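With one protein chain withheld, the remaining protein chains of the complex are depicted in position.
Naming follows writing order (A, B, C and D), and every chain is counted from residue 1.
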Amino acid sequence: MAAITQFIWFGLVSGSLIALGALGLTLIFGILDFINIAYGEYMALGAFIAYGLNTSTELPIYAVAVVGLFATGPLAVAMDKLVFQHFRDRSSIVLLVVSIGLAFILRNLIRVIWGSGSKRFDVPIEAAPTYFGVQILADQVAIVALSLVALGVTFLLLRRTDIGVAMRAASDDTDLAQLRGVDTERLVTYVWLVGGIIAGLAGVMLGLDGQLRPTMGFLALIPIFAAVILGGIGDPVGAVVGGYAIGLLQEVSVIVIPTEYKPLVGLALLVVGLLVRPDGVFGEATR
Amino acid sequence: MSTEPLLAVEDLQKTFGGLVAVDGASFQVEKGSVVGLIGPNGAGKSTTFNLITGFYDADDGSVRFRGEEVVDEPPEERAQRGMVRTFQITRELTGMKVGQNMRLGGQSHDGEKVVHALAGSASDREAEIGERAEELLKELELWELRDEYAGNLSGGQRKLLELGRVLMAEPDLLLLDEPMAGVNPSLTDDIIEKIHDLSDRGITFLIVEHDVDMIMNISDKVIGMHQGRVLTSGPPSVVQDDDELLEAYFGGEV
Amino acid sequence: TGDSDSDTDAGSGGDGSDGGDEGSGDGGDGGSQAIKVGNLSPFSGGLGWIGPNSRRAVTTALEGEGGVNTEGVLDNTVEIVEQDSETKPQPAISGFKTLDSQGVVTMVGPSSTVMPSLVDPAQNAGLSIVSPMTGTIQLNDTGGEYIWRTVPSDSIGARAQAKFAYEELGYRKMALAYKNDKGSQSFSKASGEHFKFLGGEVVTEVALDPGASSYRSAVQKLQDTDAEVVSMTAGTEVAGLFIKNYVEAGAKEDYQLTLGNDVLTPDFIEEMGADVMEGMVGQAPAPGPAYDQFREKHNAVHDKEPGPFAASAYDAMTLIGLAFVAEGEATREAVPNQLGTIGNAPGKKVSSFAEGKKALENGEEINYVGAGNPQNFDEEGDPLGPFSALRAKDGSWEKVLTYSAEELAQD
Amino acid sequence: MFLEAEDLVSGYGDAIIVNGASLSMTEGEMVTIIGPNGAGKSTFLKTIVGLLRVRDGHVSFKGEDITDVAADDAIDHGLCFVPQVDNIFPNLTVMENLRMGAWSLDDEAVFEERVSQVYERFPELEDRTETLAGNLSGGQQQMVAMGAGLMLDPDLLILDEPSAGLAPDLVDEMFEKITEINDKGTSILMVEQNARRALAESDRGIVLDMGESRMQGTGAELLESEEVAELYLGT
Partner (left out) sequence: MSYATLLVTVGIIAGIYALLAIGMNMHWGDTGLLNFAHAGFFAVGAYTTTILTTPAADGLLAERTIGFDLPIVAGIVVATVLAAVVGVVIALTSIRLEGDYLAMVTLSAAEIVRLLITNESWLTSGAQGIKNIPRPASGAFPLDLGAFVAGYDLFYLVLVLGLVGGSYAFFERLSASPFGRVLHAIREDEAVPRALGKRTPLFKLKSFGLGAGIAGLAGALWAHFFFAITPTMFLPSLTFSVWAAVIIGGAGSYVGAILGTVFIVGIRQVTRFLPSDIPLSAELPFIRLMLIGAALILVLYYRPQGLLGDEERMAAGQSLEGE
């Protein structure tokens, strides 16, 4: 039996990936107030853009990763201007359906450009070195570290800057925010920009950890949503804690249950958690 | 026992985080009376309403209605017993028409059961409810707006609809949370008259209102709250002279 | 907006060949119109990576040297109408019915995930499917009339896998790891079954969730068993990720992987890296004599190496073309009537459309020997053929030995 | 003219609510609009500040045409509006609400000072700085709305029923505060159902009914008018 510490490390890694995705999503979800199904595709786009550069240029993976994630921000903004902006006053469920449509378009755009097979970044596959009896890859360390950094930055942005307050204000009541002189359209742009960049980061990390597929983001979405909800919508700390909770519990659970049921563990945690605390289990829900 | 008051509140307690919103409030509302509940902003009046009607869980204390303990019941059960409240910050059913908002208030309606709904077997009751709604809407000057969505009403109209809807329920005890705020003075007189009218027919009122003249005018008893506690309670004439309340409520002057 | 146009276009086409369905003699009328053949393949969804391989192989069979359209069939050409199965049964049924309505006379078909759901519709519509990728043993006792495949049933390949692991490599304890879908599960289960039959033990089974983003815990769990060899069937995507996690975990030292047919391609080694794949074993249909020829044509048409299932897709299209020639009419009856005959002995061995057409026109019988397989069909429309056991060495698949069709067919 | 709204027409969807109402104010004036429920008072104010589109007529402010100025720009022109309903951000804390009130204010020192002024006026709020505004009592919410509205030093302060829901002592406070602000030179335009009180404090009053301005005059004149009393002031 491999040491439980190994499973805990796996849990931290997959928790970090979920947490990263959840962080960007909770920002968009909390402030723009709708479930963006296309978020998974933003992640995939980030990963594939980095992949495209990775294979077409000689640049190292870390350099193209940065390009990939910073490309996703403007792309998310562009999607907003092209699509979501025209549905600003619509109810959140209409926006959800619109985002389903957008997800279809983006996912298949990826297939058109990069084909429908799976891809890998041009990094070698090697046996992981062992530290303290735990196998740890450098990529995995980067994933864990980056998710924490991203959390810190986002948290400061939301709680400690005027922009953050205004973002939350606008999500509460757009009219009133406008009356206060807030240019809500510009705010929305910022939200997409930041949320998009985090999505790109999450996508690249996801691809680095595993492989790239046009559906990679969509498939990752359910645990990510679970983390957002578990943490309380719009709460960045909650989302990250939720991500880690789900990741850890799922990976460690395989010690006692068949791996097939791993996804069930996260969902069960969510269901039970919400029954106990209906507004999100971790952190203070902001709405 | 005929001396049992309709509503008896004892030692109610509610804290939010560190804040004690209601701090051991006790009072009684006699059947058929009009009782005013006054006090400065944040005194705990609305919270008390929420505790009585079950929208908040009390930390401690008891709420007895017709002698029966109801403090652990959910709001709908208490309403079924005959105590119905309005909300201070109005909660119109935005996407339902004014007429439907009113009809919702109707009680003992078999049509709300699936089987009857399918069979259409409660249409008589529905018609009765419709008539009553018409009557009330006319009194509240909302009849013209019966087919308007409630979300499209003006601030004052929402207050009136809120009132109309609970009147539809024909409860034994009506708890009104600032029914007059934002209502045009020309209508407030009519509403007062309406309250008198219903009171004469045996309906009991507990009213929160900052229009003190009006409260003193229509109440049989006035309860003054401050910082979650009941400061004084008694006939208007007595309460009017309570220095402590005056200080808290009016800033000392009359 | 252009939909209504395409509707009516397709409509007239459909009507035209409808007449032909019943084999009535309106060939003169339909003569100027290309023969419509469907290609119902997974272009999106879980096996979305296979569809393009199939498409390219089919074009090679049509447009390549000596191909169906280069040579012409019944003084006509074949036009491919594609439908996406989306790797899901219901879209596959919709796609099938759409092809039916568009008047195709037969089709190159989809994967195991959806094939079982198409058996009844195919029979009801009298419209045949020739699948180059369906391995599932669920079809072992179905087919022969409207349901055909040019890839051997998993039970054949699985026997090769189990035999090799048990007899040549000397393993006694096997574990199964398969992507949790019809096709992959079928192969691994069949392998385990034969391994037991040979005297080995199957210690555990792990179903891999196709949507998972890592298989680390599955790799670990297998490390914790005493399995010496793991039969891992999962298609290139899931297999790629599994192998990555397997190598990272250092599990190479704990158990040997023996892989499914579909990843035994040069491409896969290239994608994963030579040292990653070094030492892994697997089996694949011993390529027919036509394979090199096919590969060349494929490269000529597409400037690309053929991918998994390409060779069998090429065979499927070539066989269909030959069936038309043999039948003398491009009708829905051509495949049910002819495929068994032209694939099997007796007859002159041919391995391209051009050769076969010539022979048929000379009144000879033929026995098509394909690129992916000799394409000798049994009663149920399943091909039998030899399999090679392979091992990855220095960046390519090295043949270790070949099991003959007879050895594998025994029950 | 300081503020001039001429023959405004506006509404929601197909419904025309404000139908030809006009208003003009000179600098430093305090004007109260009264009228029955549903007369279109709030709609009129929303139209002036740009929350609703002006369908006909025009609005000018300090000599500038602001007919088509959007709500988020109105504040830059020196207009500050406190709505009747939905006037706080319920999921922001009291402090954050005040910060939003001072959104276009850059000077942190001035902000601090204004906050302490608000707390001085409404001590209730000081203990609840970190409370979500949505959890406050009705009156406290009204205080937050007013407080946020007072964070800037606008040229014109537009208030929709500022005293609604306030206890008597705070109603006094509120009117005192408004008068004080007015005395310092800020012009005030408000809608009030506490009409007697508001008219008494105001320079001028306007009666709005059925979307049209019906009467106007000094506060005292309107208060004395029998017609006004009977129709709009109750007994």
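In the analysis below, a contact is a pair of C-beta atoms (placed from the backbone, for glycine too) under 8 Å apart; a residue touches a chain by one contact, two chains touch by 3 or more.
Note that the structure is a prediction, hence the values are computed from the model and not measured.
Which of these touches the unseen chain: C:V81, C:V130, C:M280 or C:L408?
Missing-chain contact among the listed residues: C:V81.
Identify the residue among B:G67, B:G151 or B:P235 that touches the chain left out of the display.
Considering all chains, including the one not shown, the answer is B:G151.
Who touches the missing chain here, D:L51, D:L132, D:A164 or D:L231?
Only one listed residue reaches the unshown chain, and that is D:L51.
From the list C:T77, C:S117 or C:T204, pick the residue that touches the absent chain.
Counting the whole complex, the residue in contact with the absent chain is C:S117.
What residue numbers in chain C mark contact with the hidden partner chain?
Missing-chain contacts on chain C: residues 2-3, 5-7, 9-11, 14, 18, 43-44, 46, 51-52, 55, 80-84, 87-91, 93-95, 97-98, 100-103, 113, 116-117, 119-120, 123-125, 136-138, 180-182, 185-186, 189-190, 193, 207.
So which bits of chain A touch the chain we can't see?
Residues 29, 35, 37, 83, 86-87, 89-91, 93-94, 96-98, 100-105, 107-109, 111-112, 116, 175, 222, 225-226, 229, 233, 258, 260-261, 263-264, 267-268, 270-271, 274-275, 278-280 of chain A touch the chain absent from view.
In terms of residues, what is the contact footprint of the unshown chain on chain B?
Listed in rising order, the touching residues are 53, 55, 74-77, 79-80, 84-85, 87, 91-96, 100, 103-107, 109, 111-114, 116-118, 120, 122, 126, 149-152, 165-166, 169.
What we mean here is this: only the chains that are shown with their structure count from here on.
In terms of CA centroid distance, which chain is the most far removed from chain B?
Result for max centroid distance from chain B is chain C.
Roughly how many whole angstrom separate the Cα centroids of chain A and chain C?
The answer is 37 Å.
Centroid from C-alpha atoms only, then distance chain A to chain B, rounded to Å. What do you get?
Roughly 47 Å, centre to centre.
Specify, in ascending order, the residues of chain C that touch 2 or more different other chains.
Within chain C, no residue touches at least two other chains.
Output every touching chain pair, sorted by label.
In this structure, the chains touch in these pairs: A-C, A-D, B-D.
Residue numbers of chain C touching chain A in their complex, please.
Contact set of chain C toward chain A: 43-44, 48-49, 51-52, 180, 206-207, 209, 211-214, 216-218, 220-221, 223-224, 236-237, 240-241, 243-244, 247-250, 252, 271-273, 276.
So in the complex, the part of chain A that touches chain C is made up of which residues?
That would be residues 1-2, 6-7, 10, 14, 17, 108, 111, 115-118, 120, 124-128, 135, 137, 206, 209-211, 213-216, 219-220, 251, 254, 258-260, 262-263 of chain A.
Which residues of chain D touch chain A once you look at their complex with the stated criterion?
49, 51, 70-76, 81, 83, 86-92, 96, 99-101, 103-104, 148
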